[in-house]
Every structure is written in C-alpha cells, then in structure tokens.
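Heads up, one of the protein chains got dropped from this complex, but the rest are sitting where they should.
In order of appearance the chains are A, B, C and D, and numbering begins at 1 in each one.
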Amino acid sequence: KNKNYIVLQSTTSVQNSGLLGHLIPIFHKKTGVGVRVVAVGTGQALKNARNGDGDVLLVHSRAAEKRFVSLGFGIERHEVMYNDYVVIGPRHDPANIRMIDDIAQVFLNISSKRVPFVSRGDNSGTHIRELSLWNIAGIAPDADGAAWYREAGSGMGATLNIAVGMGAYALTDRATWLSFQNKGDFEVLAQGDTRLSNPYSVILINPVRHPHVNGKGGRAFIKWLTSPEGQGAINAFRLNGEQLFYSVLKN
Amino acid sequence: MIKSILPLRAVELGYIANARTLLDGISLTINRGTFTVVLGPNGAGKSLLLRLLHGMLEPSTGTISWANGSSADRRRRQAMVFQRPVHLRRSVEANIVFALGALGIPRKDRSGLVQLALERAGLTAARRVHARLLSVGEQQRLSVARALAAEPDILFLDEPTASLDPVSVHRIETLLIEANARGTAIVLVTHDVSQARRVGQKIVFLHDGRINGQGPAPSFLDNPNSDVARAYLAGKIIV
Amino acid sequence: MIKSILPLRAVELGYIANARTLLDGISLTINRGTFTVVLGPNGAGKSLLLRLLHGMLEPSTGTISWANGSSADRRRRQAMVFQRPVHLRRSVEANIVFALGALGIPRKDRSGLVQLALERAGLTAARRVHARLLSVGEQQRLSVARALAAEPDILFLDEPTASLDPVSVHRIETLLIEANARGTAIVLVTHDVSQARRVGQKIVFLHDGRINGQGPAPSFLDNPNSDVARAYLAGKIIV
Amino acid sequence: MVREFREKPYMHDLNAAILLAAQLIYTGDADLLEIIGLSIGVSLTAVLASCVIGMLLGAAIAVLKFRGRGAVTILLNSLMGLPPVVVGLGVYLLLSRAGPLGVFGLLYTPTAMIIAQTILVMPIVAALTRQVVEDFYAEYDEQLRSLGVRGRRLVTTLLWDARYSLITVALAGFGRAIAEVGAVMIVGGNIDHLTRVMTTAIALETSKGNLALALALGIILVGVSLLVNGAVASLGRRFGRSRYD
Partner (left out) sequence: MVREFREKPYMHDLNAAILLAAQLIYTGDADLLEIIGLSIGVSLTAVLASCVIGMLLGAAIAVLKFRGRGAVTILLNSLMGLPPVVVGLGVYLLLSRAGPLGVFGLLYTPTAMIIAQTILVMPIVAALTRQVVEDFYAEYDEQLRSLGVRGRRLVTTLLWDARYSLITVALAGFGRAIAEVGAVMIVGGNIDHLTRVMTTAIALETSKGNLALALALGIILVGVSLLVNGAVASLGRRFGRSRYD
C-alpha cells in the first residue's frame, strides 16, 4: 500500500507548543511525505499505537516506551530531543521556592506550607515524573487526603488552567508553559535541577505486527528527525524568541 | 357592575383567507337581550362570522365596536360555545372551576356556580370523570353550561345542540330562553329550522359569505325576503 | 370478489372502563343489506358500541364474529364515519386518495372513485382546499364520502348528519339508502327520530349501556316495546 | 478505583469492558459510588433548574404573540447547539478570581458545574418545550382566548396539560447534562473527591489509555441513566396516563 502520509501519535506538548507545525512543513518539502498528527496524552498515544492506529509515536515516558518496544509493538526507538520540567506558581510565591535549585527542597517547601498544588493525576509522563519527585523529597502528598494537593485528572493545558484559576503550584514541561496563553500572574519559579530533564523519543510502530503501517514513510520521518538537518530544525524552533527543545545530537 | 357591553355593532365585515373571500359586507347590530339565530348552508361562513364577532379573528375589512367596557370587560362579559368543544385534560368539575377562575369570578362564589352548571349540563353524577372521556353530546352540554356559568352579557353558540338527544335539546333551549329573559343577548347558529322557530327573535340568513336576507323570526321563516333563503327553507338550496 | 363478510354476530358484549360498566349484555346480528338505526340518549354508549363492532376496541366480555373473510378482508370491507371527523393535514382530494390507497384499491380505479366521492360530498370545487380548513359540516360530508368510496359490505355511521344543513342531510340520506339498496349493510347512530323513521329498517334503542327495546322501524317508533324507549320518543327521558 | 485497575493486563475489547463494569458494580467501589452520586446530584439539580426556567420560557414563547418571536425561536433552536466547552469557558471567565463573580470562590466546586450545565441544558428544554406546547396550543387556542386566559395563567395551563409529553423533554435535558464532559471539566476541574464526575473520570481513563476501564465507566453511566429513566417512567405510570391524556 502506498500511502503518501504517516499518522503520528504524539504527545500534546510538541503539538501545542508549535514544534510540529515548525518541523512538518520542512520534512514534507524534503520528502513529499505528509504527517497527520493525532495529539493525545502519552498513555492514549501508546494505547492507540498498540492497536496499530498510527505509524510513528512521539512521546516522553521512558519506562513506558521501553516496555512498548520490548513487547514488540514498536521498533527503532530513538531519543530525539529533550526539554525540561519547571515548577510554576503565582508571582507572590507563597511557598517561597523562587531561586531554589534543589527540586526536593522545592517540593518540601510546598508541602510543609500546605500551599495548593495541582497534579495532573492522569498517569501521564509528567504525572509520573511528578510522583517520582515527591518520592525523592520523601513526601507522600495524597497520603492524608490533604486538601492542598489536588489531582486534576486532566491534560497539561487544562491542569495549567486549573492551577491559574486556583492560585496553585504545578509541575509542567517548559514547552507547554511557554506556549500557554492563560498565564495570569503566574511565572516559572523553580527550574534547572538535572532531575527535571524531559527526553522525547520517536518509535516506529512495528510493521510486522501491523502490516498496514507505512514503514517507509515512518522510517523516513525518524531518519530525518535524527539527522543533523532534523536536529538542527529542532534547535532552530523558537517561541517568543526562546528555544523550547534541544537536540540530543551534540554539535 | 358596569353597564352592558352591548350593543355590538359590526359594519361591513369582510374576511379573506388564502385569496378566497369567505365573508363579505356583513353589517349587523346586536342589542341587549335579543335572540338572533344565524341560518345558512354548510360552508356559508356562519362559524367564521361568530369568530369575528367574538374577537377570535381580525376582520380583513370593516369594524366591530362595542358600546361599553374596557377590553378586559369585553372579554369577560361575552362567552362562546364552539362548534367542536375543547376541554382541558382534567375532570368535568375542574373544567368549570377553571373557566370561572379565568373569568375572574371570586373564589367564594365559584362552588355555587359550579353546582348550578353541573345540574344544567346534567353532569352532576359525572363531575369527577375526565372531561375527555365524556361522550360527544355530554361534552357539548358541558361547553354550554360552562359558557352560561358566568352570566355573560352576550353568548355566541355554534350549533350547540347538534349532537344532543331530544330531551337535552329541549333543556338547552330552555336554558337559553331563560338566560335571554334575564338579559343575555344570544347569537345562535343552527341547522335546525324548527329550533330557529322555537327560540329565535330575529333570523339572519347567511349564504356564500354574505347576509342574504334577515328579519323577525316567525315572519321571515314563513315568508323569507330572499330567493336563496326561500329555497333553503324549502330544502332546495344547491350547496 | 370474496363473499360478503356479513352477517356480523355480537354476543353478550360488555365494556368496562375505569371500573364503570359502560356496555352490558349486548347481543346483535347485522345481516347483509340491512339498515339498523341505533337510538339513545347522550352517554348511552352508542359510540362505544359502534367502536366495538368496528373493532376499534376489544370488548371486556362477549364475542364479535364475522361470517367470512380473513382479518385483512374484514378490515377492508367495513368502514366507519366517526362522530368527530379526523382528516390528514392534506388537501380534500389527497385525503380521499389516501383512504382509497389504504383500502388497497388499484391505482387505476382511484381517480374515478375520487371524482364520485367529491361529487357526493358536494366538495368538487373545494378539492384542493386543505381538509382542516373545511367547515365542520363540510368535513363531515367528506368523511361520509370517503367511507362510501370503497363500497364496503358494512358501514357504521356515528351521527353523520349532526352538523349538516337540511339539504345535505337529505343528500346523505339518499346516498345511504342507495348504498343500502346495492347491498351495503348500514348501522347508523342518530338523535334525529324523524331521520330514523325515514331511513331505518330496524331500530335498536340503547339506554345506560343496555339494549332497552328493539324492533322494525315504523312499528317500534310508533309503539316502542319498552317504557324507557317510549319516554325517550315522547321527549321525556331523564338524562 | 483508578489505582486498583491500573495494573490490569492489556485488554481493549467490549467484553473486557462489560466484565470490568460488572466487577466495579459488584465490588461497590466507594470512589465509584461517590463519583456516581456527584454525577446524578449535579445533573439532576441542573435539569431541575433548567426545567423551571426553560419550560416557562418555552411555553411563553409558544403562546405569546410579540415582535421578534420568530427570531427568538431561531435563537433558541440554535442554542441547542451550544458547545459544552464554550459554556465551560464562559462560566470559567465569570467565576475565575479575575472574573466578575470571582469573589464567591465558586470555581472548581459542584455549584460551578451546576451553573454550567444549567446554561447548557436550559435552551434545549426551552426549545423542545416551545414545540410541544405550540402543538398543544393549536387545539386550545380559541377556547382559552375565549375564556380570557392570558399571560401566566395561559402558560401554566398549557404546561400542565402537556405534562406527559414534557417528561420526554426533561429526559432529553437530563441526557444532555449527565453525558456532557466539556463544561464540567473546565469549571469543575475533575478534581478527585471534589468535582470528579462520571464523564470526567471517563475522559481521564481514556487519556491514560485505560480504554476498557473508560468504557466500563461509560456502561455504568448508561446504566445510571437507565435507572433514572426507569424511575421517571414508573412515576409517570403511577400517576396514570390514559389514552385520552
């Protein structure tokens, strides 16, 4: 079958930040292969991919990705880029976390002051990372059914809307935050800890398992994305003058 | 108590619908305490005329004017029995109570009037029956009793005895004559010429949307002043 | 052409609704070509009886049986004119066409039958008028013409001339007598005793849900074999 | 509830969902019961409010003659197509701290969800009521005008006589309310133990890729609708409806 396009199951941050809107036309111009983006949560993307609904995955949840590949659903997993997580909150910073470099200390401050914190609570890559950060800080935030810790059960954007609406702290990837419009008086208050790194990978959905998968187009996409040209394009993407994603290729 | 809203004066009424002239050049005066019978073949426009006079429809041409009363008074002091009775989906009794309430009768006076209306309609035993379960004739009697209940200045009736048994016909006629004697003006549409003779003071003969002869009851019926009316009364009109 | 579905035999019919016995112990036979008139005061159960015979309602007790025909034949070979005519929201003509179609009349035969029905109803000029815009009397004539159109074996009529002018009454009576002469059995409910006298062969007098006297037309009317019927015919029944 | 089923082995078909639904009901999961309770509570309250406002409004439009009646009818019919997300956003802007009603602190509370659903459902109830009452009014029109019945009395009389038909209208409103997710998600926030209802829970499980669990919750939600509808039907039968009604 000669489809001249691929369906990309991607996480929302790369779509909402505009990165894919930047990359896809370049790729399309070069190869003639179209890219149809289905942007959903990482969990749903992996599920859809397992069912064979798509050709390529672009997600950020290392453990889940590895499991996906080891079960034979995907092949050719490549880490292509990374950005980082940040903690955002109201400007007046009731938990006093501004400029603290140690993320464990940040989370400790928030919990000890019992300042509202909104968790995505949706088992997404970001949620899993947040839980591991609480763990590092030695805190079980939802243990006492505390009212300051709220599970929003929503995507990143919706969770940010809620955090802004409630005047609460939240953990988010930087790309989504920078492209997010409803910031109110919120800003990035904590960042920079190495434990906040957020790597993204591409995976080709296994054409052996799902014969209809456009392996040719998918491979072309992966190849281009990991090539110096694709990596350069990732680095070149700017939003309001800021770089959101960093290539894995050291240049 | 305000003065009677009568006389009612209709001048050169016309009604046009779907490009058909259904009524044309109808002039008519209804005075207090009169009894007018409207005769005419099916489709002559009798029901339309009653609707216009009662204010259910706006005439296309001509005017209708009442002597006294605010528009609310006029509404309250007239009543009409439609050719096809319509009752609310409630009991017989509740229908009468509702009508009295709508006419602004004080709550304390209602129960007496309800009793009276039920007796007049011969429906005292059926007071708790759902109005829509009544037989057609019973529904018609309920309509008449409901209309009479508030003692209006003028009462329009569109073939009120069409589906009634002879005894009921007689009772309704008696009720109408009594009400008339108490001062209620009555405008009655009927196909029953002998009924017209029994109750009517004045006959208006309608044909093809026009008044085609009128006059005092016995003399007009014996000797109509129009050819069409004469043919109709002789049972010979071509419909 | 199959044999007539008649005679129709009703045995000990009873009808109970809302714990009220509305019909009780009614036995009746309708033979080919007969003309039965049902008389009785308002609320006696005349319309209910017609509904039971026509198969619109299931009797609570007793049985109704036809001599011949499948159930489809029986439906097609009888017709009823209801006390309140119901027409589809279409033109007069379309209503008749629809009825003929429903009765399974072949397409080629329809237009002739439609012409005839329109003429009988005196509605040829009004053929394109929306049926619901007709006057009540015109609607009633349309119902009768529609019911006659397919020349049924038996025709039930529930006060078909109640709202008709005298000429129309005469025409409908003539049509019924003609149809009867061609073999259609007729069961007619009416409040018009002189009509019963003009057209009826057999009178059935209904009172309070029971047959309270019956007999051949002229003799029963002159000398009814029940007290209630005698009082009714003398205009004295208490409703 | 969430955690319990997260580790289930991979399953994605309808059978699995049905099994899961049965299992959830059987174990009588407390979280689930809480969520169901909130769903019903919020939606029933919103439908009640919608019926009070919408039926009066719809009936009024059906019977009152006023200039622009046609335009109002078209508007009302169009508002049946109000997107939940848009209603959610509008209410969010009103209730957010920066908004005019921010001082009441209603955002992310069940009250906010009720407000949003009422705005969503009211036009549906009103538009359908207008049609039903108009159909009834065609029969009553002249008789009621002849009796001088006008204004409020006219509206309430017709609503009462059309009550059996209006049950279906109310149920349509309930269906809309109980099934929508866009509005309650935005103004409620899908906060666990506070504003999480069935539909937002379903959306959450879907985004996690727990399709079977999401479907199971969906099946339970339809079951809840069935119960509510069955209750309404049996109440309706209780107060008897003859064929003449």
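One rule holds for everything that comes next: a residue touches a chain if its C-beta (ideal position, glycine included) is under 8 Å from a C-beta of that chain, and two chains touch if they have at least 3 such contacts.
Values in this document were obtained by computation on a predicted structure and should not be read as measured data.
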| item | value |
| --- | --- |
| Touching the absent chain when the full complex is considered, from D:Leu48, D:Leu93 or D:Leu194 | D:Leu93 |
| Full-complex contact with the absent chain, from A:Asp53, A:Glu76, A:Asp102 or A:Glu187 | A:Asp53 |
| Residue of D:Thr45, D:Thr156 or D:Asn229 in touch with the missing chain, whole complex considered | D:Asn229 |
| Contacts of chain C with the absent chain, listed as residue ranges | 51, 54-56, 72, 75-76, 79-80, 82, 86, 88-89, 98-99, 102-104, 130, 132-133 |
| Hidden partner chain, residues of chain A it touches | 7, 12, 16, 18, 21, 36-40, 48, 50-53, 155-158, 160-161, 179-184, 210, 212 |
| Hidden partner interface residues of chain D, rising order | 12-14, 70, 73-75, 77-86, 89-90, 92-93, 96, 98, 124, 127-128, 130-132, 135-136, 138, 141, 165, 168-169, 171-172, 174-176, 178-182, 186, 198-199, 202-203, 206, 211, 214-215, 218-219, 221-222, 225-226, 228-230, 233, 243-244 |
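Going forward, only the chains that are shown with their structure count from here on.
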| item | value |
| --- | --- |
| Centre-of-Cα separation between chain D and chain B, whole angstrom | 48 |
| For chain D, residues contacting two or more additional chains | none |
| Multi-partner residues of chain B (each touching 2 or more other chains) | 133 |
| Full enumeration of touching chain pairs | A-D, B-C, B-D |
